[in-house]
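Before I ask anything, here is the structure I am working with.
All protein chains of the complex are present and in place, except for one that has been dropped.
Lettered A and B in written order, each chain numbered from 1.
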Amino acid sequence: MIPIAQAVGDPRFFRWDWVWGHLGLIADKVGEHLLLTGIALGVGLAVSFALALVGLRFPRALPPITWFTGLLYTIPSLALFTFLVPITGFTTLTAEIGLVSYTLLILIRNIVAGVQGVDPAVRESALGMGYGRRRLLIEIELPLALPVILAGLRIAAVTTIGLVTVTALIGKGGVGFFILRGLNRFFDTEIVLGTALSVLLAVAVDVSLAGLERWLTPWSRRARGVA
Amino acid sequence: MASPMIRLEGVTKVYAGSATPAVSGLSLDVGEGEIAVLVGPSGCGKTTTLKMINRLVEPTSGRIMVAGDDVMTVPAHELRRRIGYVIQQIGLFPHRTVADNIATVPRLLGWDRPRIERRVDELVALVDLDPALRNRYPLELSGGQRQRAGVARALAADPPVLLMDEPFGAVDPIVRSRLQDELLGLQRRLRKTIVLVTHDVDEAIKVGDRVAILNVGGVLEQYAPPAEILRQPAGRFVEDFLGSDRGIKRLSLMPIRDVALEPGPVVPRSATRDEARAVMARYGVDWFGILDGEVLAGWAWGKELDDVPIATLTPREFMVRLGHDDSLREALDTVITSHTRVAPVFDGKRFLGMLTVEAISRELAR
Partner (left out) sequence: MGFLTDLGRWFLENWSGDAGWLMRIWQHLEVSVVAVAAAVVVAIPLGAWLGHTGRGGLAVVSVVNIGRAMPSFGILALALPFTIWLAHTFPAVVTSGLGFAPTFVALFALGLPPVFTNTWAGVRGVDPEVVEAARGMGLTGRRLLREVELPLALPLIITGVRTTAVQVVATATLGALVGYGGLGRFIVDGFATQDDVRMVAGALLVAVLSVLTEIAFSLLERWTVSPGIAHHRRAEIAA
């Protein structure tokens, strides 16, 4: 018989007392999780904006950019981290490089689609009135692209939160720490806790971003999204 | 023309990858305070030409001068801030209020807030837009309201030149007619130099001081005041483009005030039955009009005279009453659709006279 930490027959018995007893640790890990996510999204957004702007300015650069970020997205997270570890070690940097890579495809795609999706009549009238290219982008195109960009950000955020758990394998992990530890010592409570927290965080962030979008775009009734 | 506001000299535009030019060797002038309408079939380059004036499209060869400056020598965005631009779909910025939309060019030019606010209020009144809409978003406006906001936005920085690309194309005919009248009204007050593109030849005739008929490839067939084009079309293409009802179109340009009216078969209430019959005979009609002083009460059939004296007759209403500002086209329409076969003309309630078919066609022949 394989030894099981909980009572045989209750494989998913969840021990609340263990949870109450480790609130400090849990808070720590949640904090780490949010931090890792925040950095990844921040850097991801910055890099994606830069690449998207290049793609918008030089349409011929878009296919290679899409191809490369698509490649990064297809490579399994564990494999990507494995490639990085010999170079950057078991550090936050490794985790962040990996996490950021996964945000690029969806963010770039949505930023480009959002800007390109601006009503051509609006763009034409803006140019006709004397808007220069830079002000056009900042004052007209980006604000109007916001719903689509935020839709992409929501997807990227939720995906990243899930991926942070995998970084437990390289020593980080956020709430993935509990998943890994629970797995290694057959302690179901930790596995459930880690998974549940990851889902809760994802939902919370998703809802917050939805609220942010509504706050930032008082002029639109409905928010449309790409993918 | 001495120093026109807009001058095109041999302007040609060939798009990359296309064998035929969109516009070839176009030359025309637009004087200050004039409305020039560019009209023609699909592919005649009218929109391309318009967009070359504010450099949204750059000419392949030739020169375009606006207020004495070659458009290629001024930075594009500066040029455009001095030219008003209205397009068919208007393109109001959805994320800005109507007031902010109107304030676009003043903001780009760096006006201070108070000045901008005053100007916005002025314009809202000028284009007859409901002031309550000032702080709403374009989403909440109707089509006609958006049109007005678009025009207000184009006029905000008081540019001397206004470019309009099918500005009334997206609204229904009733609204369109009203907007055309309002444009003419605005123009009487503001005296801008306007270049308007339309595919509707009736709109061109109604609105234009001079109309440029363009053929495919930007070839200028004729550029003249609408009355002249209608009277003397330059060639087969123009004739066909104007349509077979050229005569009637010309009538729409002639106001009734310019035409001599006839008294018509009209008698006062106090007249005798014989006088009525005489006047009917003179005009060759079987009806007569009844005057109460200077007011034309209506008309009656000749055969009603057999039964009763004039004073007791109840006159029938004239269905349409025309005024000095109506055109001969409306008069003709009234004439051919009424029982009486005339168009009565009034100044308020005062009866002025009548128009017959003969009188109207005589005007055309002049």
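In this section, a residue touches a chain if its C-beta (ideal position, glycine included) is under 8 Å from a C-beta of that chain, and two chains touch if they have at least 3 such contacts.
Not measured: the values here are computed from a predicted model.
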Contact set of the excluded chain (shown chains only): A
Touch with the omitted chain, as defined above, among A:I26, A:V100 or A:V166: A:V166
Contact partner of the left-out chain, one of A:T69, A:T94, A:S125 or A:S198: A:S198
Chain A residues that touch the omitted chain in the full complex: 1-2, 4, 8-9, 11-12, 70-71, 74-80, 82-83, 85-86, 106, 155, 158-159, 161-163, 165-166, 168-169, 176, 179-180, 182-183, 186, 188, 191-192, 194-195, 198-199, 202-203, 206, 226-227
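Rule of thumb we're sticking to: only the chains that are shown with their structure count from here on.
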List of chain A residues in touch with chain B within their complex: 119, 121-132, 135, 140, 143-144, 217-221
Contact footprint of chain A on chain B as seen in their complex: 54, 56, 77-82, 85, 87-96, 104-105, 108, 137, 139, 150, 153-154, 163
